[in-house]
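Here the complex is missing a single protein chain, while all its other protein chains stay put.
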Amino acid sequence: MIDVLQVIINGLLVGLVYGLVAVSFVVIYRSSRIVNLAQGEILLLGALFIWTFTLGMKLPWGIGVPIALVCCVGMALILERALFRPLIGESPFTVFMASIALLILLRGVAQLVWGAETRPFPQILPSGAWSIGPFLVTKRLLIGAVLTVGLVELLHWFFMHTRQGLRLAAVAEDHYTALSLGVSVRQAVAVAWIMGAVLSAVGSVVLLSDQIVSLNAAGIGLRALPIALLGGMESVRGALLAGAIIGVGEALASVYVDPFTKGVSSQILPYVIMIGVLLLRPQGLFGWKVIERL
Amino acid sequence: MKLQRLVSGIASSLSAAALLTFAPASAMAADYVMSASADFTGPFADVAPSTVSGIRAVAAWWNDTKGKELGTNVDIKVHDMRYDASVVASTWPSILATDKPIMHLGFGTPDLITLMKRLPGDKVPMLMSTAMVGLVWKPNGWHFSFRPTYSHEFVGLLNHLQEKKGGKLTIGAISTQTAAGFVDQVKGVQKFAETNPDRFTVLDVQWVDASPVSVVNEVRTLVRQQPDVILVGGTTAQVVATGKALRELGANIPIIMSTHNGLTEVAKGIDLKEIEGSYSAFAFAPDNQEALPVRDLYTKYHTGAGNWGIAAAQSSYQALLALRVLEQAIAKGGKDAVTGQAMYDAMLGADYSEASLMGSLPDIKFDTTAPFPVGKLKVKAQVVRDGKIATLGNDWLPVPDLPKW
Partner (left out) sequence: MLLPTGVRFENFATEGRYIHTWPQATWLAALLLALVLVPHAVSLYVTGVLTVMFITLMAVYGLQVTVGMAGQINVAQSAFMGVGAYAAARLSENVPFWLAIPAGGLAAALVSIVFALPAIRVKGFYLALTTLAAQVMFPIIVLALPSDWLGGTSGMAVEPIEIGGRMLSTPLDMYYFTLAGVLICSVGAFNLQRTRFGRALCAVRDNELAAEVTGVNVSYYKVMAFFAGSLFAGVAGGFFAYYIRYVTTENFNLLLSIWYLGMLIVGGLSSPLGAILGTAFITAIREAFHALGGALLTAFPNLGGGLVFATSNVILGICILLALIFEPRGLAHRWSVLKAAYRIWPFPHS
């Protein structure tokens, strides 16, 4: 019994961290209707910025991390201005392809500037694990989970109860309609990207604190995508719940089903769930349902 | 307008590149050519300079010493294959036609899979410096490596550890499904345990991502079963994650890794003190061994980019073995009659002693049953002592028999 609970707890914590990455997807979509497939690469760049300003330049992380965050924001604004502003109002396909092109571009830039070697990531969150009763809880993941929940609640309040947040929701629904009502789409897109970049940077801290950072870290983006989809691309809280569900599912599958399937089931579970969601309930758990009328 | 300027810019660079592509390569007059694959512009490009420098240094030394004695000169022609099988397939015919190599020094898997079937027909043997995997354990090939499979290398170390411990050695493994070779490693070790059930057991295999977020779950499942060692043959990130998980659980179980995810790489991501007592196993002399003549001659003859390390060591041993094979071929047939076929015959027809290979490799003997040495295989290992990488003893560790899996 304790074993199962331990597996569930660990899966929950890991899933919530994935959920943080998924939230950065959702935030960008919720604010500007842009699906950014390159979110994993942005997370990678955030991590590399943090490395540069902490271990690379030997600054304490209290100074290094804020500088890195500023760099992330700057990078997000450059991307938004150069790439996505010209594409405002274009078809979803164009925007999708642009984000795929961005994925390759950022991957190349990361390798160009920082090289392909693996680097240690500074320890920002405490490492080790707490013993809570018979259970072992990784400190880094627990702090990350609490942080995630806090951030999500903050974002939820922002989107639902502030004027700016509601304006962003209007842009997410339709660029042209929002424009016609006097909402600045440009500003919305900029704000969306800033939030997305900052969330990615925070996500990278939680994921990689005291681990190593290599170019493979970008793969987390594609793993978080099914979670964003399950929760609903417009729902911040949904991403969290979906992260929990998929995290627990993956953990249980890896312990109980994988021995029979040679390790395949835990790796394809998120994608199978994603396809199931798309077939049965495309808007996810809490997303907006678009009803088309003839 | 913008577009047209863009296009003309591209056109001019294209024509410049075309000139470069079709320009004849400057060739040194040489008696024999050995071609080599490298990856200068692909995913493993940061290792390539060191790898190539190893080959060139050893060739320069040989030309200067033994080559002068025999009146032969060997030219090394390096080709950029970008670690891509289709580039290898496209480049190989021109290598055969222009270089007419007597041997090809391979770099990695794309070389292996593309050339495996063509070499017997083209009659050029290939020597690799990477560990083989069970998937290429087929007879009558012309592709060889001086290293046996990863599983053999692990088994050699496991055998030594079991003999030291006495009783049964319990093994846990962490691997990933993402690459064929990683799954194959574990299968080989499992086969070995099956054939020696009273000395070894593979308790469990846990499958994780190539870059996992946390493997605490999986490691806990392993630790529960009390393994003596944990085998992690996959990526560096997996080793680091396992090390951290072990520390979180307060378990002090040594990890066994290979070369690509070995101690030098792992040291970048985790303090070696945390994995005190962990091992890295491979079938050649470690680059930081105390007395290593190959390193001395590398230092003497090395020019250009790259520096001594595991990559340069591996390729140096590769070149050294290839040149010793050439010496055999010349001894048998005379210095003017060496062809790919002669090299192949010399490779299989003679034993290469550790002494002739200057201690870099154990005694090597090839035959037609496998693409790696047969007979008494031996490995060496590095171990973490006091937070530093040390060599595990000075002698070679024998590898017990491992049936095909």
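Miscellaneous remarks
Going in written order, the chains are labelled A and B, and every chain counts its residues from 1.
In this section, a residue touches a chain if its C-beta (ideal position, glycine included) is under 8 Å from a C-beta of that chain, and two chains touch if they have at least 3 such contacts.
Fair warning: this is a prediction, and the values are worked out from it, not measured in the lab.
Taking every chain of the complex into account, the absent chain touches A, B. Remark: the omitted chain is touched by one listed residue; of B:118, B:168, B:224 or B:332 this is B:118. Touch with the chain omitted from the figure is made, among A:104, A:132, A:154 or A:181, by A:104. Residues of subunit B in contact with the chain left out of this view: 2-3, 6, 10, 13-14, 16-18, 20-22, 39-43, 45-46, 48-49, 80, 82, 85-86, 89-91, 93-94, 97, 109, 113-114, 116-118, 121, 133-136, 177-181, 183-184, 187, 304-305.
Those residues of subunit A that touch the chain absent from the view are 35, 83, 86-87, 90, 92-98, 100-112, 115-116, 222, 225-226, 229, 261-264, 267-268, 271-272, 274-275, 278-279, 282, 292, 294.
In this section, only the chains that are shown with their structure count from here on.
Averaged Cα coordinates give subunit A a centre that lies 38 Å from the centre of subunit B.
Those residues of subunit B that touch subunit A in the complex are listed here as 43, 45-46, 176-177, 183, 205-211, 213-214, 216-218, 220-221, 235-237, 240-241, 244, 247-249, 265, 268-270.
On the side of subunit A, the complex with subunit B involves touching residues 6-7, 10-11, 13-14, 17-18, 115-120, 127-129, 136, 138, 141, 207, 210-212, 214, 216-217, 219-220, 251, 254-255, 258, 262-264, 266-267.
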